[in-house]
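One chain of protein is taken out of this complex; the other chains stay put.
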Amino acid sequence: MHSPAIGVRWQLWRRHRWWFVAGVAYFAEVFTLCHALPSGMAFVPFKFAMSLPLLAGLALLMAAFAYATDADVAGKESAFPARMFTLPMTTRALVGWPMLYGTVAIALGWLAVASLVLRPGGMNAPLWWPAVLAAGCLAWVQALAWRPFGLPGLRMVAAVVPIGVLVAISGLRWLAHLPEPVVALVLVSSILPAYVVAVAGVARARRGDQPDWQWLSAWARAVAGWFSLRGRSFGSPSQAQVWFEWRRGGLGLPIAVGLMIPFVVAFVLVNRHNPRHAPGSPFRSPFLLLVVPLLAPALLGGGWGNCGDPRSKLAIPAFLATRPMTCAGLIWAKMKAAAISAAIVWAMTLAALMLIVLLTGSWAELAGQWAALTKDFSALEKTAIVALGVVLLPIATWRPMIANMYVGLAGRNWVNVVAVFVMVLPPVAIIPVGCWVVMHPEYHDVLLAAVPCVLASAAGLKLLVGAWSLRALGRRRLIDARLLARLVGAWVLIALSLIALLLWLLPRSLAPWDLLASCVVLALPLVRIAWAPLALAWNRHR
Amino acid sequence: MQIHITSNDGVPIYLQIVNQVKYLVASGRLAPGEELPPIRVLAEQLLVNPNTVARAYRELETAGVVTKRRTAGTYVSRRGSPLDRRERLRILAGRVDALLAEARQMDVPIDQVLELIRRREEAMQRGANEE
Partner (left out) sequence: MSDAMTNAAAHTMRDMGEADCETVVQLDGVTRRFGSTTALEGVSLHVPRGTVFGLVGVNGAGKTTLLKHVLGLLKAQTGRVRVFGLDPVADPVGVLSKIGYLSEEKDLPDWMRVDELVHYSRAFYSSWDDRYAEELRQAFELDPARKIKQLSRGQRARTGLLVALAHRPEILVLDEPSTGLDPIVRRDILAAIIRTISEEGRTVLFSSHLLDEVDRVCDHVTMIDQGRIVLSGELDRIKGSYHCLTVRFDTPQSGPPTITGALAWQGARHEWTAVCNGRLGSLQAAVAQAGARIVDQRAPSLDEIFVAQVGRECPASEEGE
């Protein structure tokens, strides 16, 4: 290590060497694929799908150069590794070298992907402006990640400004028809202010000068005080554990939804005054709000499986593992805390919905839409539909939050990696398959006829795996045999009553009973929830 | 009751307690009939295992230094002088051994040592008289 530059470069390489190697290998593979396959239109979606992970890899590269992989970026401390502050390097050098390597690397990365993979694959990808946009974004990501902030989460809010400006500048290219070199020059010149901000931030972190905006968060702590205990005592261990899980992560989803709801409300209100959207358009309807609680948990609510602190998500800390509570009890407490979170999210959504209805006075319009939708149903059936909605919609929010707990609870890194692959690959694979199906209408009938069979076999497979998991639970005595029998009975009862209800409500031609049965079986959570106590026991008793 | 335990001495802790209690009794700092602290209290004060303190108290009782009353605790026995005297002489004998070893090393003959002791005794006596 004869110069600091080499030292920094070596350290970055060494820390992420496996990811770099994997990325280069994957790049080589996609490169050969794009050149080997014929260049007809039919193959373009496939090639695009294969190169999506490369774009994800570029994002990971950004995170690596910003030292964000080891640090808690959402917190308030600087993400710059503190051990580098004791090196005999000036702050300008400490900041300059990673920024230089990062911007060059990511620009080259995009150029490589665009010119060697995307363009030969038949996609007309632009070369220069995404490269400089990525470089500028990386510079600002580094600047913001390395600056200590006064409040946790403030960094994410502050990031909106420079990234938004950069994206807007590149969008100007079409709106104002500016020539590409000018836009590229403007984007490149944004790196210098980022460097100045980064040097100031890292200098601050190096001095140990951590701003603390307690006065801003005083009100937040007062609210948190309502949730804390003053002289309250718990009636049972389960209640105490629910409180624990709620305090650990219960507020995350409601806060995120609370931030999303104003945007959606504004969107709906703007669209109502926009003549481009016809009165029947879904973008004008207040029911658009219902999308938020249904989508948000899938994107944000999956953290319930993590037992440890944010940095070492894997091993369950001894404090939790030595609670005198069964694994099933711990899981049940997590599920209850998640249910409270889901309930709060729905309360907020309904309040916002009523607010929109009041503001726009569209109650009559909504009533008319409702009557039009349900004109074929009798009054009893309408109440049944409403009741079903009231029960099922919050459960639809709750289910994605707890469905994948077993991944985090297992406490092994390879389980995380395998789960990511298994959950990411099918959607990525669906794009080319879907494009192929759309382009070959002659197969539509055959495919439609095959759908019930596919669903039925999937449902059968789920029941088999579910039965095996439950048997494993019973054998390891993680759940009392009698309680297990009661749970299975309740599940069967719910499934049968749902099937019966749907059969009654929906016209017979639309949904034959076997299709309905398969759908209900596939929708009800069984297997992954049964895996959760097994995973926790596997982690707790190694 | 001031007792000091060193754990690295090689001398078992219970023996240190026994010796120090005997010394306190012999030098008069523990009067006959005075109560010794209960086992649990002394164990917490010295940070040693209560069993060790119990063993020390048993040894002291066997040696006759203390008596254990059934519910009321442990008391210094009223039995008197022969034990105290024996203990005092034993302590002095230790000091005399150290003095003699040093005199031998410094090559001072025994009659000069005895002469020194007598002169120091007279000086102490004069000093006491002047007060």
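By letter and in written order, the chains are A and B; residue numbering begins at 1 in each of them.
Criterion: a contact is a pair of C-beta atoms (placed from the backbone, for glycine too) under 8 Å apart; a residue touches a chain by one contact, two chains touch by 3 or more.
Everything numeric in this text was worked out from a predicted model, so none of it was measured.
Across A:A131, A:V197 or A:I479, the single residue that touches the chain missing here is A:I479.
Here the missing chain is touched by one residue of A:R14, A:K375 or A:H541, and it is A:H541. Only one of A:G329, A:P452 or A:P525 touches the chain withheld from this view, namely A:G329. Remark: the residues of chain A touching the chain excluded from display are 228-229, 232-240, 243-244, 247-248, 309, 317-319, 321-329, 332-333, 336, 477-480, 483, 540-542. Although one chain is not displayed, chain B still touches it through residues 5, 7-13, 40, 43-44, 46-51.
To be clear about the criterion, only the chains that are shown with their structure count from here on.
Annotation: 76 Å between the Cα-based centres of chain A and chain B.
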